[in-house]
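These notes are about the structure you will find just below.
Just one protein chain is left out here, and the rest sit where they should.
Showing chain A:
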Amino acid sequence: MSMVEHLHRAGTSPETLADPMRPRRYRIAHTRQDTRDTFTLELEPTEGPPLAYRPGQFTMLDAFGVGEVPISISGDPARGGPLEQTIRDVGVVTHALITAPVGTLLGVRGPFGTSWDVSLGAGGDVVFIAGGIGFPPLRPALLELISERDRYGRVVLLYGVRTPEDIIFGDELRSWAHDHGIVVGVTVDNGQHAWRGKVGLVTQLIPRAGFDPRNTTAFVCGPEVMMRFSAAALADRGVRPSRIRMSMERNMKCGVGLCGHCQLRELFVCVDGPVLTYDRLAPLLSSREL
């Protein structure tokens, strides 16, 4: 295909193409500290409508002059309102984002990537498995499910964190369990103090979660090893690999399939993912460092 045909297909001429690398400006309306190192920003656009997005999608968030990083959206997709993003302070850019004073303008590009498509689980049981900062990206999917709770069977949320102090959205977990019949299991790596719950790996919660593997859809988000073991454990119990969905993490510089950083063999994780099914991922994750 010729260059001109490509541009025609894009429905536009070079002069009017929108630059996917140019950010929109959002103002920090509120910053909430969730745990010692994790914060949720509420962002309002300075111009134009609020961001329409689907659960599981992410944005490229930019701290002026510091840098830009991929962060999943953690808010309620049905509520409109400000854009919510929950960020763990791990390095230069994330630190700049969570310490920026309320009122600061941030650059936002997106939303990018694929969605959890939680409604694929309707009519059966649903298992969410979250590890650490992998919980916030699942929150929009949980909220979407809760808004139509009666379309789903047994709903289980298994959540692994380092210590009890690292539990994010703890109040909400209690209300989901209490008001919406969601079975919540939390486990910690390290549970001194007054922790009376489970200690150990989140995969250890799977056997007793009581879902029907033949009719279950799973949504998994967390560190890659945790996702790999969780998906394998689910598949071992009989959950179909095509119904195990996980959100992959890779270095991302563009979010739109142009920079090449996020490649996982033939996949561009930013546009083909981040949410991908285990049947597609399993062969790719079976080789180290692919």
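In this text, contacts are C-beta pairs under 8 Å (C-beta built on N, C-alpha and C of every residue); 3 or more make two chains touch, one makes a residue touch a chain; residues count from 1.
FYI, contacts and distances are computed from a predicted model.
Student: For the complex's missing chain, which UniProt name, "Sulfite reductase subunit A", "ABC transporter ATP-binding protein", "Cytochrome C" or "Aminomethyltransferase"?
Tutor: When "Sulfite reductase subunit A", "ABC transporter ATP-binding protein", "Cytochrome C" or "Aminomethyltransferase" are compared with UniProt, the left-out chain turns out to be "Sulfite reductase subunit A".
Student: So which of A:25, A:154 or A:198 would be touching the chain we can't see?
Tutor: Of these options, the touching residue for the absent chain is A:25.
Student: Contacts of chain A with the missing chain: which residues?
Tutor: Those residues of chain A that touch the unshown chain are 1-4, 6-7, 9-10, 13-15, 17-23, 25, 27, 64-68, 90-91, 101, 103-105, 107, 223, 249-251, 253-254, 256-261, 263, 265-266, 268, 271, 286-290.
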